[in-house]
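Not every chain of the complex is shown here; the ones you see sit where they belong.
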């Protein structure tokens, strides 16, 4: 196994200095997700303003992959249009399910392409997706309260 | 006549080491596959490779062996799901055998009945009805009997005609608006009857009942596509389809699995656990508490690969041709009475019979002396025996590795039986 491939510099950097961490107000949707295999947890809030993700704030415990992924996600979706954020999520999910076959588009995924190596480790893919699942769920809840897309 | 079969039976036999065995100096003629099938080297080798190379517990480790084992196990699930045309691998729950699969569904009703928050479709009480048939294996009778005993519901059943077919005329009377679940055998293990499903399924839908199949004897022998069948669940078992013992499967629609409360509880089926309270994972994990039969899943998948390679249409054609020959030859034996359909239509290659005055135990014993393995007894279908006024039968059952010559030997040996007990 090639450790460096999994733990790229950029992943370790996000892990050690997570961007956007902490729970903030205001928010319209909140989600709590757990990885039952390892017990990793995240609580995540979204604040939607019109068609824009105005803020994503979170509190999490977990491994370097899950924490770095949440941090990278923050950078990707904060201030993005809701539709663009969801498109990136789809793109990232596809990358994670590629079993090491895809590289990811740096143009759109930015730092998240560093996770390409993670896709070779099925047990870790769930870690990388935990934050995104919380984001998606929080968006659904936000739109249920009338905020967001419609 | 064997030419009609698309299976190369001799080539298949070479994959089954046990078929080389001699019993009392005679080559083994294994005509008991309805009880359990033999296993090809491909299955045994796949399990050995797994054990010697990748053995680990699944889903809970990040180490290489754990990842390989998880992939092997989930890969097996995907293969088994594809084999029965399941829309998603997540609709396949691995159990230890058909019996557990059926109990799992019956306990879903029992547990839902005492859970105020449960889906009302699974709640039973006095006035509600559960329907089976008179030709069930005990595995698809007693769990429902016990369920009715414990919930106050009423068990009803569809009878059998003298020709060994389901009494379809009675279906509308037996399945009423009070019925909450119909569970019936797809291919009967004593009679060999292949039951048509559409009428019962349609009637179950009409009255709003769930409907499932005991497919233990169909999945190994005929193409089964759960989407085409239009049922809610089916149960089947690896050891009857060239796979290992210790593993079976329940397929159920995702929506049904979601609605069912858990059955066995413990590790690997949870979301969060505290001393006070547990929330559960989604299906299939929800129904797979504890360490599953991992190497067995690998063997099960290898068996499915083997059958896929043969082609289930070819297996069906082989068995149809085979049972024609069985019926034709057996009818020539003096005093032999077939219990079940006497024509090779709508039936599998499993034939039960009685031999005038000679008890099946004695028949089986004399056949064994000739190297012929058949099963004798009530075949876990006592009510069927009672229906036909017999205490027990002798049953010969064929599979992909059986030859016409084995039937010829069976017929000769039955003559021998009559001599001993004349």
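Observations
Lettered A and B in written order, each chain numbered from 1.
Operating definition for what follows: a residue touches a chain if its C-beta (ideal position, glycine included) is under 8 Å from a C-beta of that chain, and two chains touch if they have at least 3 such contacts.
These figures come from a predicted structure and were not determined experimentally.
Chain composition of the entire complex in this structure file, expressed with the shown labels, reads A x2, B x2.
Following the convention adopted for this analysis, only the chains that are shown with their structure count from here on.
By the touch criterion stated above, chain A contacts chain B in their complex at residues 1, 34, 36-37, 121-124. Interface residues of chain B, counted against chain A in their complex, comprise 59-62, 64, 66-67, 70-71, 270-272, 281.
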